[in-house]
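Yeah, one chain of the complex is gone here, protein chain that is, but the others are all in their spots.
Labels run A and B following the written order; every chain starts at residue 1.
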Amino acid sequence: MVMYDDVPMSDSSGEFDMLLNMGPQHPSTHGVFRMLLKIDGEVVTDAEPHIGYLHRGSEKLSEFEQYHQVITLMDRLDYLSNFNNEWVYCRAVEKLIGVIVPERAEYIRVILGELNRIASHLLFIGTFGLDIGAMTPVMFAFRARERIQSLFESVSGARMMHNYFHIGGLKEDLPEDFSVNISRLIPRLRQDMEETDRLLSFNELFVSRTKGVGVMSKDMAINYGWTGPGLRACGVKYDVRKAETYSVYDRFDFEIPTTLDGDCWDRYFVRVMEIYESLSIVEQALEQMQEGPVNAMGRRLVRPAKNDVYVKAENPRGEIGIYLVSDGSDKPYRLKVRPPSFCNLSALKELITDSYIADAVVILGSLDIVLGEVDR
Amino acid sequence: MLSSIKGMFVTFKSTFKRPVTDEYPNKRKPVEPRFMGFPGLTWDYKVIEPYCTACMVCIRNCPTQCMTASMKDNVLHKEEKSHRKKIVDHFEINLNRCILCGICVEVCNFDAIVMSHEHEKSVHERNGDRVDLIGLLDIGKRFQRDTKWIPPSELKKKPIVNDKNLTTIIAPLDTDGV
Partner (left out) sequence: MTGLDILVLTATLFSVFTALSVAVLSLIWIERKLLGRLQRRLGPTRTGPFGLLQPVADGIKLLVKEDLVPSWADKIIFWTAPLLVIVPSFMIWVTIPISRNLVVENLDLGLFVIVALLVLSILGLVLAGWGSANKYGAIGSLRAAAQLVSYEVPLVLVVISVTVISGSMDLRVISAIQMPLDIAQPILDEAHSSFSNFNHVGLPLIFIFPLGLFIFLLAGLAEVGRTPFDIYFAESEIVGGPFVEYSGAHWSVFFLAEYMNTFAVAALAGLLFLGGWYGPILPEWTWFLIKTYLFVVIIFWIRGTFPRLRIDQLMAFGWKVLMPLSLMAVIIAAIYRFYNWPEWSLTLMSLSGLIMVGLAFYLRYTRPVLRLAEKYGHRSRGARNVI
């Protein structure tokens, strides 16, 4: 039921709640996202999200591109975790045609994927602080993100839309100065992260704004299909990297950070802890990496047999799934993406009802949605 | 109380650290060697003609279909000066549509197209970003000069499949596909 202003739902006394439109153009709805709120004073009584402002038809477009051209579309789905999107799509095609990726390529994919996870979480920390009103952690977080993006530029040629993971491995090997760059990057990332952390994580005002706000219970989270840091903040220890291990993740020693309360602070802090875990994974991967080839395919054109495959991975936002159907030609027949932000967003109404307007913004920020993924 | 006060000390200390801003456009950060800017066509200085033969492989593989081209018979080939039978006649790239993915460079058989380091190509005209052959050759020549470009086929770089150590392993797929 769509809410409109000229059809007020009044109770018997003739009063009705005010309809507030946090429209597509709003400084803190994290993209073009529209939320219709019914408010009674400062308390939100009903919420209705409207999406679709960023729909670009990626799934339909991919039916007209060859398999190696679809990688450019996958980059732009969740535009903050490009490497992870490319990775899951490449794994899907590799599973369809049955090629095994060389080990060096797997290690490089892990390193770049985890660095991308760190970059995505850093952006979340910065913008979450900005929603609460702290304008300084953004700058520190983006400074750290700049360092990571410079490294990406030296590896793949582009800061964001890389087109570097190819079917069967990678486009080309790492540049010669990679080991120097990354050995300089990791301690600096730790430093920047510590600075941002000291400013925000245990700040009393920040904790009082986010603790106890937007509490999600374990059962409700599982019912809504939540995955990723939001689920781990509710106490469920589920991570696709451990539950259904893919690539070379079984060779690393890392923990899955969880917290117990399921409120906004927990969702924020799980991501902070994940950054430190990802840094340790990157260090382990750098140690274990050997020389070798980086691509197993001699040709670019791929004509898989008629089959369908579902592959999932752990994106920074949750579990992304790719369902790929091929009909024997060189273009996919159907590519369906299960976006983590979309499923996380479905619980918005439940979380925002009976909270303040200011809390509505905080809760939406803590869900960490990316509209490119929600709308595709 | 103390966490907030210590937060104030963090900002106090960062006041005295060097600012991280680079004042563009006075100071530009140098791009990395692999940076993918807008595409340009390369010029063969030995034969005095473009490398490109308008074979259309890049145009077919472009995800956004931003290029058009046509070929003509190569006069220099008839004069026995060049090994290219056909040469590019017209070539146009709509830079507004190019997504800088680099697929055209990967598929080119003649090392004719490169991703230059130029990324500041905004113009004031409406369709001013449609670059023709002369403009593309200019971009390419600047790239060749600035990076001392050697064609990859001359470098004989390692092919992406190292046939000695690895053969493509095809494993049978489970019928349920999961």
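The working rule: contacts are C-beta pairs under 8 Å (C-beta built on N, C-alpha and C of every residue); 3 or more make two chains touch, one makes a residue touch a chain.
Remember, predicted model here, so these are calculated numbers, not experimental data.
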Please pick, from A:203, A:278 or A:366, the residue that touches the omitted chain in the full complex.
-> A:203
Just one of B:6, B:60, B:119 or B:145 touches the chain that is missing; which is it?
-> B:6
Those residues of chain A which, in the complete complex, touch the missing chain | 18-21, 26-28, 39, 42, 129-136, 138-140, 143, 193-194, 197-209, 211, 257, 259, 265, 269, 272-273, 276, 356-359, 361
So that we can see where the missing chain sits, which residues of chain B does it touch?
-> 1-4, 6-8, 10-12, 14-15, 17-21, 23
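The criterion applied here is as follows: only the chains that are shown with their structure count from here on.
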Distance between the CA centroids of chain A and chain B (whole Å) is 28
Chain A-facing residues of chain B, complex | 1, 3-4, 6-7, 10-11, 14, 20, 31-36, 61, 63, 99-103, 106-107, 115, 159-162, 165-166, 168-173, 175, 177-178
Once bound in the complex, which stretches of chain A touch chain B?
-> 65-66, 68-69, 72-73, 95-100, 102, 136, 140, 143, 146, 150, 153-158, 161, 163, 168-169, 171-172, 175, 195, 198-200, 202-205, 292-298, 300, 305, 307-310
